[in-house]
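A single protein chain has been removed from this complex, and every other one stays in its place.
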Amino acid sequence: MYVVITIVILIAIAIGLVRAFRGPTLYDRVLAANMIGTLTVLMVAVLGFMSGRPEFLDIALVYVLISFVSTIAVLKVIALRSNATAATEK
Amino acid sequence: MISLIADILSWTCLLGGAIFLLIGAIGVLRFPDFYSRLHAVSICDTLGAGLVLTGLMLQGGLSLVTVKLLLMFYFLLFTGPTAVHALAEAALQSKLKPLVDEHES
Partner (left out) sequence: MDYLIDIVLLGLLMITGFAIVRMRSLLAVAMLTSIYSLLSASLFVALDAVDVALTEAAIGAGISTILMLATIALTSDEEKAPRHTPLLPLIVVTATGAALIYGTLDMPHHGDPDAPVHHHVAPTYLHDTPGEIGVPNVVTSVLASYRGYDTLGEVTVILTAGAGVLALLGYRTRRLNSRGPGNRQLVVLRVIAKLFFPLILLFALYVLFHGDYGPGGGFQAGVIFATGFILYALAFGLGNAQRVIPHRLLRIMAAVGVLIYAGVGIESMLLGGKFLEYRVLADDPVTGQHLGIMLIELGVGITVTAVVLIIYYGFVSRLHARDI
């Protein structure tokens, strides 16, 4: 019954995508991207168990680290950009 | 016998975790304000991830796979709340106001 879990996680990813498209502010989209990253990690782990290949866990470990660094990078760029616009508005 | 108990426990954990992830996603969709959505994601995602990984660990038994799953849980436990904290700090810095009830002043 790993398929049931995978389908539930896919539904959650689809709902997260709706928020990524709609979300009025930029931070909503960053939040949605982070959530989809975590859900993808879990889906890859479950898919690995479903097909009997535990090597997929390496991929899941890489995603966790990469999505974390990517989220922090986005926030830094947004902060830099708002600093720049605040500095030029004075 | 013990493997049957472990199987049932693992499926309960997996299903519970998946349901929590779904609840978190629905929360992100329907909450009215960015900060409340942040709250929904951070709590439900970490709990759901923990339950799913525990269920997989019970399926894996005592082996290298369980060690890797434990490592993954440890990483998610640390990076999830940190990313959410950074997100909330960035939103506050750019003066995004939370939705406050007008009657309580």
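Chains here go by letter, A and B, matching the order in which they are written, and residues are numbered from 1 within each.
The criterion applied here is as follows: contacts are C-beta pairs under 8 Å (C-beta built on N, C-alpha and C of every residue); 3 or more make two chains touch, one makes a residue touch a chain.
Small disclaimer: the values here were computed from a predicted structure and weren't measured.
Engineer: Which residue among B:T46, B:Q59 or B:T79 touches the omitted chain?
Structural biologist: Of these options, the touching residue for the absent chain is B:T79.
Engineer: For subunit A, which residues lie in contact with the unshown chain of the complex?
Structural biologist: 3, 6-7, 10, 13-14, 17, 20-21, 26, 29-30, 32-33, 36-37, 40, 43-44, 47-48, 51, 53, 55-56, 58-59, 61-63, 65-70, 72-74, 76-81, 83-84, 87
Engineer: In the whole complex, what residues of subunit B lie against the chain that is missing from view?
Structural biologist: 75, 78-79, 82, 85-86, 89, 93
Here, only the chains that are shown with their structure count from here on.
Engineer: So in the complex, the part of subunit A that touches subunit B is made up of which residues?
Structural biologist: Against subunit B, the touching part of subunit A is residues 1, 4-5, 8-9, 11-13, 15-16, 18-19, 25, 27-28, 30-32, 34-35, 38-39, 41-42, 45-46, 49, 54, 57-58, 60-61, 64-65, 68, 71-72, 75, 78-79, 82.
Engineer: Which residues of subunit B touch subunit A in their complex?
Structural biologist: For subunit B paired with subunit A, touching residues are 11, 14-15, 17-19, 21-22, 24-26, 28-29, 34, 37-38, 41, 45, 48-49, 52-53, 56, 59-60, 64-65, 68-69, 71-72, 75-76, 79-80, 82-84, 86-87, 90-91, 93-94, 96.
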